[in-house]
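Note sheet for the following structure.
The complex appears here minus one protein chain, its other protein chains still in place.
Coming up: subunit A.
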Amino acid sequence: MFPTFKDGNIVLTERITSRSGRVGSGDVVLIRSPDNPRKVVAKRVKGIEGDEVSYVLDPKNSDEQKTVVVPKGHVWIEGDNIQNSYDSRQLGPVPYALVQSRIFFVVWPPKDFRLIGNEVS
């Protein structure tokens, strides 16, 4: 999730948005990995159910894009560091119920103290 988060950042999360089903496109969330239930990762939601998401299949070799419609009850997550992120481009759409909470604030270190918005900074 570079450059949004760097090693050592401490963030503030809230569960109200995820519990009430209001997680939308652009939110940064903590989500339990479908591959390993003991691992919780931070990713940005790029699409919710019904959205069309386009992504580049093979960034190094070609510009070919693939478009996917996110099925009901799922979300499409991507890391902000596109080159080095294991996310929905490999895993596919992830069930919404795996979303644990939404990250909305960075609290440490003090120079990084800021709100997390909907756009990649």
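We adopt the following convention: contacts are C-beta pairs under 8 Å (C-beta built on N, C-alpha and C of every residue); 3 or more make two chains touch, one makes a residue touch a chain; residues count from 1.
The working rule: contacts and distances are computed from a predicted model.
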Protein name, per the UniProt record, of whichever chain is missing from view ("VPS33A core subunit of CORVET and HOPS complexes", "Mitochondrial inner membrane protease subunit 2", "MMS19 nucleotide excision repair protein" or "V-type proton ATPase subunit F"): "Mitochondrial inner membrane protease subunit 2"
Chain not shown: contacting residue from A:Ile10, A:Leu57, A:Ile82 or A:Ala97: A:Ala97
Residues of subunit A in contact with the chain not shown: 21, 32-38, 71-74, 92-93, 95-98
